[in-house]
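Omission of a single protein chain aside, the complex is shown with its protein chains in their original locations.
This part shows chain A:
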Amino acid sequence: MTSTQERPAAEIGAPRKRKEDARLITGRTRWTDNVVLPGMLHLAMVRSPFAHARILGIDTEAAENAPGVMAVLIGTDLADEQGALPNAWAVVPEQKAPTHPSMAVDHVAFAGEIVAMVVARTAAEADDAAELVDVDYEELPPALDLKASAADEVLAHPDLGTNVSAVWTFDSAESGTGQDVDAAIATARESGIVIEREIRQQRLIPAFMEPRSIVVDPTAEQLTVWSATQVPHFVRIFIALVLGIPEHKIRVIAPDVGGGFGGKLQFTPEEVLTVIAARRTGKPCKYSESRSESLMSAHHGRDQVQKVTLAATKDGTVTGFKAELLADMGAYLGLVTSAIPLLGALMYNGIYKFPAYRLTFTNVFTNKTWTDAYRGAGRPEATFAIERLMDELAAEVGADPLEIRERNWIKHEEFPFDTVTGMRYDSGNYEAATAKAKELFGYDALRAEQRRRRESGDPVQLGIGVSTYTEMCGLAPSRWLGSMGYVGGGWEHASVRMLPTGKVEVITGTSPHGQGHETAWSQLVADRLGVAFEDVEVLHGDTQIAARGLDTYGSRSLAVGGMAVLAAADRVIEKAKPIAAQLLEANVDDLDFTGGRFGVRGTESGMSMGELAFAVFQGHKLDGSDVERSLDADATLDPDDFSFPHGTHLCATEVDTETGGVKIRSYVSVDDVGLVVNPLIVEGQVHGGLAQGIAQALFEEAVHDESGTLLTGSFVEYLVPSAADLPAFVTARTETPATTNQLGVKGVGEAGTIASTPAVVNAIVDAVRHLGVTDIPMPCSPYRVWKALQEGTRS
């Protein structure tokens, strides 16, 4: 009756090929843009070409009369209905923010903001008609430069009276977690070393490959929304809160989703407007953005100015660290825009023991595209700053950068370690990861080659860049989120359903968009229940199926969502045990559960999970009203704490001192992400993360002109690297289990991105430091490297 085979518990850790691939490699996919419904209408958005302007009038007549057009809607039509888009994180109680309408009503605050929407029979007709919408703007001076905007030179939102949204400070002396940083710096100025830097974290664009797309079906009882989103559960709640539609009348589906990287962690104007269009017309409506629209209007990431100061003794022992950050919010606060600097604010100490620490960030509005989460969200910025400074400190002391790091890092026997920022690092072994990285890299040989090239004055110089990192991941303990001003929680939910034929359905509240949860969660459950990997189906991304969940971001899915899956599977076993005892006519205490089978100790008697599932389905032999006729179980898990993956990355670059050209010669990453469920998936996550981090170092930057127009508005100008731009990576792991969850897993999604950017920039600076270069702004294009060399030689 059952096809469930018994299988030893060997799934966790196995390099399982992914289940999801079968549909993805054959084109049997369901992207949101594939959804076609009877009578479906198409939307086109009219977007402001100006960064800051008053809307004097909009003439829609020509568009309304264009072929196929059903409606043209402008902001004044929607003023009552559209509400305001939410920000979910007040980093300080007095945080300021402008109202964020989905469609601008009387003014626009960034180029790309929606000012009108056309609803038509076909996408082409909608696009054509959108061209006919005539908007009369009065241009206003735009606030563009971050520093000038912080000083309120030009106001992005004159009504707000200031560009400053919030100022947040953490001081270790005040909070009792460390000493006074100003005193440490004063001492170092007298008798030690002080390193000061201003670092520009350029603006980046997440640039997921699948553009965003939304389909809304207003027919039938529930409003059904398909969206290319990372966060279907958030979208459901916010449609309810923003538009006043009762939550239980909304179903949100995130079908196959083509990447996100934080860029689809958002509740968007386009989602609101597609719902409005569908409700107004009574017909299903679809909006799919073009790439140019995506690059200009989907939220951007990074964009900070970091003023950082490191104090140390003469031998390179760090005595204090201070940072003052300016963070560009862009024109509006998205879901967690305000908290991006906060997510890094307690991590600038990295893997080190700093006695004193102060960090202040100032969130600033400008008339640019709003920013929000992008892979790493705050932690790449933190890691970059400290890892750049550690290299500068090493240069100042005249020591090897790895030696200086080791002098300051937390030793493996010192865990758990309470950091100067009040975080508790549960585990880690920086010595082991570094030793492994050095060996794989051939560190000493490369240093020798570097010396040779320097001595011979080779026009191509070799540089070695180091980056050691840790990050807090697994967002997040709900208590922590609450204490920091976030309105939501950080738990995750899962259900395990035992089907009559012995197959298993796992329902997860995480919402994968490339991470392979269908495979990894199957491995977890196959292991725990002793069923075959193939017999487990993982369902997700549909609020009607996965009713409870908080979705996928912040390297949380395995450490929080996966552990919820395990907890649910454990409950299935708990529920099954007394039933098995009844059916086997044995005492519960005499039962063993191994390899998917309940056995009566000391006898041959037993039954498999699959047989049990069928017996429960029949119910014939179950006795007693207290025995529930179901093995299904749910679990909601709130993590006790973060997990802290870490690692050592080493990068060798060849820098052509004549042209400024940079070539990555080798890249080694050794990451400690705790216990690994599927090494193939982990390796893939590391590769992808490295590529994005390297891209920040070398290629990518969202550039606006002096009127606030995005110059990098297509893939011609915004340089997402191709295969030809990237090196092969050597990746390896050490495994120090986390102690904050039952398996010892940590997160991996953001690690590569967090670590790689400083490794590359350190390598470039290291190659040319002897030529007087001590810094190069990102992205380190050939021109910028060349320019730094010219300036270095002059000084």
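In this section, a residue touches a chain if its C-beta (ideal position, glycine included) is under 8 Å from a C-beta of that chain, and two chains touch if they have at least 3 such contacts; residues count from 1.
Please note the rule applied: contacts and distances are computed from a predicted model.
K.L.:
Name the absent chain by its UniProt protein name; which of "Carbon-monoxide dehydrogenase small subunit", "Sarcosine oxidase subunit gamma", "Electron transfer flavoprotein subunit beta" or "ABC transporter permease" is it?
P.N.:
The correct option from "Carbon-monoxide dehydrogenase small subunit", "Sarcosine oxidase subunit gamma", "Electron transfer flavoprotein subunit beta" or "ABC transporter permease" is "Carbon-monoxide dehydrogenase small subunit", the UniProt name of the unshown chain.
K.L.:
Of the residues A:Gly83, A:Pro477, A:Gly516 or A:Pro779, I need the one that contacts the missing chain.
P.N.:
A:Gly516
K.L.:
From the list A:Phe208, A:Trp491 or A:Trp786, pick the residue that touches the absent chain.
P.N.:
Counting the whole complex, the residue in contact with the absent chain is A:Phe208.
K.L.:
Pick out which of A:Trp31, A:Phe415, A:Phe533 or A:Phe617 touches the chain that's been left out of the picture.
P.N.:
Among A:Trp31, A:Phe415, A:Phe533 or A:Phe617, only A:Trp31 touches the chain that is not shown.
K.L.:
Which parts of chain A are in contact with the chain that was left out?
P.N.:
17-18, 20-29, 31, 33-34, 124, 207-211, 256-259, 261, 290-292, 513-516, 680-681, 683-685, 687-692, 714-716, 720, 722-724, 726, 728-729, 752
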